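Structure below; questions to follow.
The other protein chains are all here in position, but one chain of the complex has been omitted.
Presenting chain A:
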Amino acid sequence: MLPQRLKKAVTDNPKKLGNLIDLVNLPSTLREFVGQSQISRLGCFMRVWSYIKTNNLQDPKNKNVVNCDDKLKSILLGKQRVELVELPSLIKLHFPKEPK
């Protein structure tokens, strides 16, 4: 079952959870969008998702797709249309793994 596996994954790898909620110094492009210099990956996702919702950027014909405005485009690889499925992985690109 998925949740149990997940729970195990989270408790087994505290690092994995750490890179989700740890504050990270942001690159300049993201800093402009978020409006602060540090944010966690989870916080960034929430910020982007609520930005999409408040500005009604979801395609009215297909809610699974986001029509990016210029501001959003600047942080999502300059794409015009972004599928919601890819959103977490696109945001993750801004949070590279810490070199060991």
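The rule is short, and it goes like this: a contact is a pair of C-beta atoms (placed from the backbone, for glycine too) under 8 Å apart; a residue touches a chain by one contact, two chains touch by 3 or more; residues count from 1.
Operating definition for what follows: contacts and distances are computed from a predicted model.
Remark: of the listed names "Coatomer subunit gamma", "NOL1/NOP2/Sun domain family member 4", "DNA primase" or "Pentacotripeptide-repeat region of PRORP domain-containing protein", the one matching the undisplayed chain in UniProt is "Pentacotripeptide-repeat region of PRORP domain-containing protein". From the set A:Ile21, A:Leu77 or A:Leu93, the residue in touch with the chain omitted from the display is A:Ile21, counting the whole complex. Touch with the hidden chain on the side of chain A covers residues 1-4, 6-7, 10, 17, 20-21, 42, 45-46, 49, 58, 63-64, 83-89.
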